[in-house]
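Sharing a structure with you now.
One chain of protein is taken out of this complex; the other chains stay put.
Here is chain A:
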Amino acid sequence: MLDDMMLGQFFPADSVLHRMDARLKIMLLFIFIIAIFLCDSKTDYILLTLLNIILMTVSKIPFVMYLKAVKPMFWIVLFTFIMHIFSGEGTIIADLWIFSATWEGLTEGIFITLRLILLVLMASILTFTTSPLVLTDALESLLSPFKKIGVPAHELSMMMTIALRFIPTLITETDKIIKAQKSRGADFSSGNIIQRIKYIMPILIPLFVSAFRRADELALAMESRCYRGGQGRTRMKEMKFGRLDFFIAAIAVLIIAGMIVLKIKGI
C-alpha cells in the first residue's frame, strides 16, 4: 500500500534533465506553473501538453511512473471535473434533477482537469529527475539572496533535507507498526468510522514515540559533529551553471518569449 507512493520519489537515470542544474529546473518549473495559470485557450493547452510530453520523454523515466504520480489525484480531479460540468452557464446538454450540464461547463472542466494534471506531472518531472539532496541545496542557493532581509535560507533547506530524508524512514516504520498491530488482531479495513479511528492510536503513538526519539538522536549526532548552522559552511559538490544549462536556459527563454508574443497577439 505504502510502496506505491510515487509523488516525490527520485529515479536515477542518465538524461539531459538529470544533468541539468537543479536551480534552473526549479526556476523553469516556477515559470511553467505561472504559464499554466495564464492558459485560457485551446492552443495554449495543446502547446503546454506537448511541451510536457516532450519533457517526460526526455527524462527517460517510464510513463507508468508518471501515471502513478497522478493516481492519488484521481478523486480530486474527478470531483472538480464534475463540479465544473454542472456549474457552467450556457448551452445545456442534459438536465439532471436541478442540475444541468452545459457545453461551456464541459470545456471548462476539461481545462481545469488538464491544468491539475499538468501541474502534478511537471512537479513530478522535477522530483523524479532531481535527488532530494540536490533539490534542497538548489533551494538554499535560490533563497540565499533573501538572507539579507532575514530569510533563514540555510535553516529552511536543512529542515527540508531532514524532512525529506525521514519520509521513507517513517513510511517504513509506519508500515512495520501497521503490520505488527495487524498481527495483534487490529482490523483497519472493516467496521465503521469510529471503530477505525480507535485503531489509529495503536499506530500513531508508537510512530510519535519513535519520531521524537529519532529527532533527539539526530540532534545529538549533528551537534557532536559540530554542526552550527550555515555560517561559513562549504560544500563538497559546488553547483555550477554549465554549458548545457545555458543552452537549455536559452531555449526556455525563446519558448517563453514566443508564448508571450502569441498571448499579446491574441492567438
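Assume contacts are C-beta pairs under 8 Å (C-beta built on N, C-alpha and C of every residue); 3 or more make two chains touch, one makes a residue touch a chain; residues count from 1.
In this text, contacts and distances are computed from a predicted model.
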Match the chain absent from this complex view to the correct UniProt protein name in "cytochrome-c oxidase", "Spermidine/putrescine transport system permease protein", "Energy-coupling factor transporter ATP-binding protein EcfA2" or "HEAT repeat domain-containing protein".
-> "Energy-coupling factor transporter ATP-binding protein EcfA2"
Who touches the missing chain here, A:Arg184, A:Arg235 or A:Lys265?
-> A:Arg184
Of A:Val151, A:Ile171, A:Ile205 or A:Leu254, which residue touches the hidden chain?
-> A:Ile205
Tell me where the left-out chain touches chain A, residue by residue.
-> 3, 11-13, 62, 64-65, 173, 176-177, 179-187, 201-202, 205-206, 209-210
